[in-house]
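Missing here is one protein chain; the remaining ones are kept as they sit in the complex.
Should a chain be cited, it is by its letter among A and B, assigned in written order, with residues numbered from 1 in that chain.
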Amino acid sequence: MSITLPSTVSEDQLHLEVARFYARHLQLLDDGDVDEWAATCTDDCAFLLPGMTEPVRGRQALAAAVRKVREELAAKGERQRHLHVMTTVTPREDGTFRARSYGLVISTQRGGDPRLHRMCVCEDVLVRTADGWQVQSRRVTRDDQ
Amino acid sequence: MSITLPSTVSEDQLHLEVARFYARHLQLLDDGDVDEWAATCTDDCAFLLPGMTEPVRGRQALAAAVRKVREELAAKGERQRHLHVMTTVTPREDGTFRARSYGLVISTQRGGDPRLHRMCVCEDVLVRTADGWQVQSRRVTRDDQ
Partner (left out) sequence: MSITLPSTVSEDQLHLEVARFYARHLQLLDDGDVDEWAATCTDDCAFLLPGMTEPVRGRQALAAAVRKVREELAAKGERQRHLHVMTTVTPREDGTFRARSYGLVISTQRGGDPRLHRMCVCEDVLVRTADGWQVQSRRVTRDDQ
């Protein structure tokens, strides 16, 4: 279990750290560095993604789900890029942070044109630990649903 | 009338504050928090948007215009997300700031695919007040025009 740091930093500093965190977190995801990506989530992390009625719980289950999606994309000759933009970060009373972002998924077929696949809102609870930032929970909603 | 702060901060700090400001400003707009959004503009704010020959002037007129657009979008079952990216911030001699961004509008119909609706350049004059940043004027130009 990681130790949560005291949140004595400014909101500007938090914003900057979270922007850096998401850049790394999403590059790891899109590059298929699944174990390193999973380490950016807490052990007991819960993801509620579109179409789910129950969240995926736990780092191992998340990693398995990501591996499955990547195999499906590879079989289709498709690449995905995830972008988090317009992120707001709000400290919560329990020492965690709420980060709300516009989440774009851009999908490109080998030999095809890139397309904006999904426009989502991504609401995370993040923890700031001595080992860096981690996602504790994620809830994604799609603009088309 | 808000008090303008002396601009003794670094340009890096300004860039960070403006990025945070736009994230909140645009989330409020897209979420339909119109009164809170209007409070991120000055009382006498002027917006010159594509298709207009005269700017919309004043916080109340702006709020009314935003409410009208939101009703039209709701009637069509459509959601819009506004993104400001690649923002540059330049101090002006009068203590205000020029912020120039690429402004993207992403539009999603319920049940449909998201699409890049507009690609714009957004040129703002911003003021940094004790109550936070505010838009004093905005001029948006569309890349297709």
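Here is the rule we use: a contact is a pair of C-beta atoms (placed from the backbone, for glycine too) under 8 Å apart; a residue touches a chain by one contact, two chains touch by 3 or more.
On a predicted model such as this, the values are computed, not experimentally measured, just so you know.
Touching the chain that is not shown, out of B:57, B:98, B:118 or B:139: B:118 (per the contact rule at the top).
On the side of chain B, touch with the chain left out of the figure occurs at residues 11-12, 15-16, 19, 85-88, 100, 102, 104, 115-119, 143-145. In the full complex, chain A touches the omitted chain through residues 13, 16-17, 19-20, 22-24, 26-27, 79, 81, 83-85, 106, 108-116.
The definition used in the following text is that only the chains that are shown with their structure count from here on.
In terms of their C-alpha centroids, the spacing between chain A and chain B amounts to 26 Å.
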